[in-house]
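Note that one protein chain of the assembly has been removed; the remaining protein chains are unaltered in position.
Labels run A and B following the written order; every chain starts at residue 1.
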Amino acid sequence: MQDIQYAAPKTIDEAVALVAGANGSGRILAGGTDLLVQMRSGMLSPGLIVDVKKIGELTRISEEGGGFVIGAAVSGAQIGEHARLPKAWPGVVEAINLIGSKQIQGRASAGGNLCNASPAADSVPALIAAGAIVVVQGPKGRREMPVEKFHAGPGRSNLTPGEIVVGLKLPPRAAGSADAYLRLIPRTEMDIAVVGCGVSLTLQNGKCTAARVGLGAVAPTPLLVEEAGKALVGTTLDEAALGKAAAACRAACKPIDDKRGTIAYRTKIAGVLLQRAAKIAADRAKG
Amino acid sequence: MGEHRYKWIGTRPNRPDGADKVTGRARFGADFNMPGQLVGKVLRSPHAHAIIKSIDVSKAAALPGVKAIVTSKDFPEQPNQIVSAGEMLVNLRDITRNVMAREKALYDGHAVAAVAATTEAIAKEALGLIKVDYQVLPHVIDVEAAMKDDAPILHDHIRTEGVEPKPTKPSNIAKRIAFAKGDIEAGFKKAELVVERTFHTAPVHQGYIEPHAVLASAAEDGQVQVWCTTQGQFTVRGFCSRLLNLETSHIRVTPSEIGGGFGGKTVVYLEPVAIRLSQKTGKPVKMVMSREEVFRASGPTSGGMVKVRLGATRDGRLVAADCTAALQAGAFPGSPVGQGCMCSFACYDVDHIRVIGYDVVSNRPKVAAYRAPGAPILAWGVESAMDILAQELGIDPIDLRLKNAAKKGTKTHYGPTFNTIGFEECLQAAKNSDHWKSPLKPGFARGIAAGFWFNIGGDSSAAAHVGEDGTVTIISGNPDIGGSRASLAMMAAEELGIDYTKVRPIVADTSSIGFNFLTGGSRVTFATGLAVVEAARDVVRELKKRAAKIWEVEPDAVVWENGEAKPASTNVGQQEPLSLAKLAAMAGKTGGPINGHGQLNAQGAGPGFGVHIVDLKVDRDTGIVVVDRFTAVQDVGTAVHPSYVEGQLQGGAVQGIGWAVNEEYIYSAKGKLENPGFLDYRMPVASDLPRIETILVEVANPMHPYGVRGVGEVPIVPPMAAIGNAVARATGVRMLDLPMSPPRLSAAMDAARPKMAAE
Partner (left out) sequence: MSKIHVTTTINNEPVEFLCDGSQTILDVLRDTLGLTGSKEGCGSGDCGACTIMVDGRMICGCLMLGAEAEGKRVETIEGMAQGDHLHPLQQKFIELAALQCGICTPGFLVASKALLERNPKPSEHELRYWLAGNLCRCTGYDKIIQAVMEVAADLRK
């Protein structure tokens, strides 16, 4: 019988040391809504569980120079209740708040959603669109990387052994900016995204001056679709521009057929969601 | 409705088990524990079809904490003999193999061995140490593939029944059945319009929220006690007795509260295994399935193929109705194809009918009953075809059904002639409903469909014990799955003329009440209700005797009215009425305890009919169906407790909505179930749904003193076609296959677009 150890360190350094010392059998516990499911199904049997919810930096949302840093273990419910974050980044917050049920929201974190590294993770396309930065700490210190560089494949990240995610940085918002996230699920709740699409854009005098598009569940990792963003910049987000961006999204898709959707369906829906999400973001940007 | 014919029947009192169930006090299957109990776990086949060459348990048995391991060798061979389980028939030879695989593993999830250990962790570790040598065989999942000549054969001994000459080669088609009325070809000759389509449905699971769970304790003297979640404690007793060669009186089965069943808890999976492990260890053994095990190894209902051909005259009269259905049975014969075929055209009065059905095995879990087993599959085909007919004839779909509706005196294609039924009344009620009369919201479309189920009666026992204070305990033997304690107590209160709160119903174990057939077939309020009425009448007979004794008159000179014994007439003399409480208090002096019994085989279950109306819209870009309004109309006989009757209609309708739009078993190319969890087996959640309106049409069943008909099963029959018919009217695309999930509906709309543009 392998004994599962549990530790709840109070500092990042301790957490990093614990994970680094566990020879790959250490697992971070934030909300646990993926970890406990994987343990139960026998997919994972960690030797050490490191609960990071006693670490201050990982459990708070701070504001820096007009931007936000979301601690990796902050729950979706806390994010949704924040005084300013949902107004600044409505798309990111709605994406995080779509993860699971209200019960799951009481526990699940954006950091965990990222680290679970599912191609269909709801928060990730919105974070990519937002230009969010992942803050990582390991035995060799701290480093940062854009969210779109975080994933290596389904269930795999670019974290090196012993590294843990500390937080997610959202940049300051320019005037006339807004974001939106839409996902397609067969039911109205409780499903994994068949396709997810995040759009963040800036409008000045009716013209789109900046745009980023993130897509989920259409490739081995969530994607930044630069061509789709480019198709929107410089336009008034008219039907032609939206159509071009939708085509760029469809072109970026490399999906699979599985129990949640077909290649054809996912590809089609990527375009549909881009158009709908861009319109919502634009409406929000206009106030 | 409205007028108060009865004091209690038709009212909505609180259920007797309400407080227990809102406080967490009620004990369900997994809530039973005994000191020193072991944990049992099942090793399941990862293969869809494989010969079990050998099983080596030595390493697992050597693991500290492991107390016993069982395989098929621990269960005696059974005869090739069919016995009844709920609305389904099961073969003892097959059921012992379903409980524990013998020669072959026949589906992903098939039980192969089981372990009892001191902890769950040790039991799980032990499963990993059992070495099974499999020889993997080619497998077949879908029904039409399984029917092909070159399909992998599951059972070498199966020769298709019901075909002449008797086949010599083994087949996956276990049985062919046929029903006929009139002359089908002559009928079609009269047809001015013929509609013919082939439909498919996916297998769906009952989806009860409570997984199967059992605690078994076998004593050294051979006595066995079992606590488990089941729709029938007597069924569990019967199966365990047969499968383990135990006498029925040596097995005492206590049903826990049951967390949903819908037909899925009418057979045994864990119970014989837990008993065997307990026998081998001398300790109580508790076994609880995980949700994954529930999906992989317990009975879903069949998926199937239904080919329907309808012939009608231009004025909308059906002249011929023909249908062929092939239903998956799972790994062993016994799909509900017979019931489905009988229900197929039961709603309609047609002179010429032919229905042919095939029972087909494939490498899936053995199907179990699910709410009106078989009927929804056939109704998906028949009611969709009726809608096509209505569209092609330009007739209102309710009017088309009214024109052809079965009524009292209609002879069915499966034999019986209907007594008083309420189908026309349901159609009229639907037509007069606020829903049907309301204009559609822009962008929405409306569909309707009908449904039928026989309902059953069967063996029931009940007892009524009068307490010394005049309160009454009603003892029966059917697990209360949705409010039957309330309905039984209400009927007893009505008979006895006492307050409902003075009647306490309990669900007894197998040693404390006579045999009761299981909770299923919409039978409890009807059949066990009849036994309760009998028991209460038995008490009243006794009470009248006691009053007669006190008054020194003949029992015939006493009447029972409003809970009191009264003189039958002034000739008897002036006597103060004697209440039940007074008679109870004097029981010791008048002849001892006052008890009543009822035991019967209830005949005359009144069939039920339903009509469902749905408004929905379809997102053209995504194929997502949004149900906006839903009304379920049903002939419910007499609604004993209308709230629980409405609840049956609402719950059945929503299961049907799930069946229509999302639910399905998805298998990989290797025959592994890919969605064995609530995440990807998508049952409806609260936000998917509108209110489910209900219209209770009360056409009393003449064969029951209170006019009761079963109500639980009809409401799952119409929803799929109602939704399909609305989708067709919303999009112009007729969906033939279930589920109408977003990818499928989207693909169908995309495929139809160029065609529709060209038209």
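Here are some notes:
Heads up, the rule we're going with is that contacts are C-beta pairs under 8 Å (C-beta built on N, C-alpha and C of every residue); 3 or more make two chains touch, one makes a residue touch a chain.
Note that the structure is predicted; figures quoted are calculated from it, not measured.
Across B:N14, B:N245, B:T417 or B:N562, the single residue that touches the chain missing here is B:N14. Checked against the full complex, the candidates B:F75, B:Y107, B:F262 or B:F526 give a single residue touching the omitted chain, namely B:F262. For subunit A, the residues touching the absent chain in the complete assembly are 1, 3-6, 8, 29, 31-33, 36-37, 39-41, 49, 51, 53, 75, 77, 100-104, 106-107, 188-190. Counting over the whole complex, subunit B has residues 12, 14-15, 17-19, 21-28, 30-31, 33, 121, 206-211, 257-262, 290-291, 481-483, 641, 643-644, 646-647, 650-655, 677-679, 683-687, 689, 691-692 touching the chain that is not drawn.
Just so we're on the same page, only the chains that are shown with their structure count from here on.
Of all residues in subunit A, those touching subunit B in their complex are 1, 41, 184, 186-192, 194, 258-262, 264-265, 268-269, 272. Residues of subunit B touching subunit A in their complex: 121-122, 125, 292, 621-624, 661-662, 666, 674-675, 678-680, 682, 684-685, 687-688, 741-743, 746-747, 750.
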